[in-house]
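Heads up, one of the protein chains got dropped from this complex, but the rest are sitting where they should.
After this line comes chain A, so read on.
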Amino acid sequence: MVNAQQLELLIQSKLQPTHVEIQDLSGGCGQNFVVVIVSPLFEGKTTLARHRFVNHELEEIVKQVHAFTQKCYTPAQWESMKNN
């Protein structure tokens, strides 16, 4: 079973995020997460490449959950989204 805190720790340790948001939509069963990750590591990567990268880095958790929805932004994208 996975919880949001474990997931956040893993993201913090692997993806150098400047911002992380985690929603646990599973109602506690640890099976359905929606995450927003802002990291300079996404710079110059397509959406597919970003998702692949995240899937690999977080493999130990992604394998265990039923649903994992990710939104990956670079710090610049995140700033411009906030301002709109």
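Heads up, the rule we're going with is that a contact is a pair of C-beta atoms (placed from the backbone, for glycine too) under 8 Å apart; a residue touches a chain by one contact, two chains touch by 3 or more; residues count from 1.
The definition used in the following text is that contacts and distances are computed from a predicted model.
Engineer: Between "Monothiol glutaredoxin-5, mitochondrial", "Trafficking protein particle complex subunit 6B", "DNA polymerase epsilon subunit 4" or "CENPT protein", choose the name on the UniProt record of the chain that's been left out.
Structural biologist: "Monothiol glutaredoxin-5, mitochondrial"
Engineer: Contact with the hidden chain only, please: which chain A residues?
Structural biologist: Residues 47-48, 51-52, 55, 59, 62-63, 67-71 of chain A touch the chain that is not shown.
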